[in-house]
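The complex appears here minus one protein chain, its other protein chains still in place.
== chain A ==
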Amino acid sequence: MNRTQREAAARRLMEQSPPRVPPGLCAEAVRRGDRALRRRAVARRALWLLLLAAAVAFTVWALTVQPWAEPPAETTPPLTGW
């Protein structure tokens, strides 16, 4: 028996008596798949909201603190009585 014949015999062995597909399989798969899709959509929306909130917070902070403005000099004493 060569390799091809052996594999064909094993294939025949496996092809016997296919199981019956239960009814409602498609509906169950659609239900689960829909739930996964909805969960993904919710997660994506939450991430976008988080990003938006971070951007707003950063803008507000930058506008109040203004880190680009030069801080007033503190080492030189004020010039008085000149």
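Methods note: a contact is a pair of C-beta atoms (placed from the backbone, for glycine too) under 8 Å apart; a residue touches a chain by one contact, two chains touch by 3 or more; residues count from 1.
One rule holds in what follows: contacts and distances are computed from a predicted model.
Chemist: Given the options "Putative phosphoesterase", "DNA-directed RNA polymerase sigma-70 factor", "Branched-chain amino acid ABC transporter permease" or "Cytochrome c-type biogenesis protein CcmE", which would UniProt use as the protein name of the unshown chain?
Modeler: The UniProt record for the chain left out of view names it "DNA-directed RNA polymerase sigma-70 factor".
Chemist: If I consider the whole complex, including the chain that's not displayed, which of A:Val21, A:Val65 or A:Leu79 touches that chain?
Modeler: Of the listed residues, the one touching the omitted chain is A:Val21.
Chemist: Using the touch definition up top, pick the residue from A:Ala10, A:Val42 or A:Val56 that touches the left-out chain.
Modeler: Looking across A:Ala10, A:Val42 or A:Val56, the contact with the absent chain belongs to A:Ala10.
Chemist: Where does chain A touch the missing chain, residue by residue?
Modeler: 1, 3, 6-7, 9-11, 13-22, 25-26, 28-34, 36-37, 40
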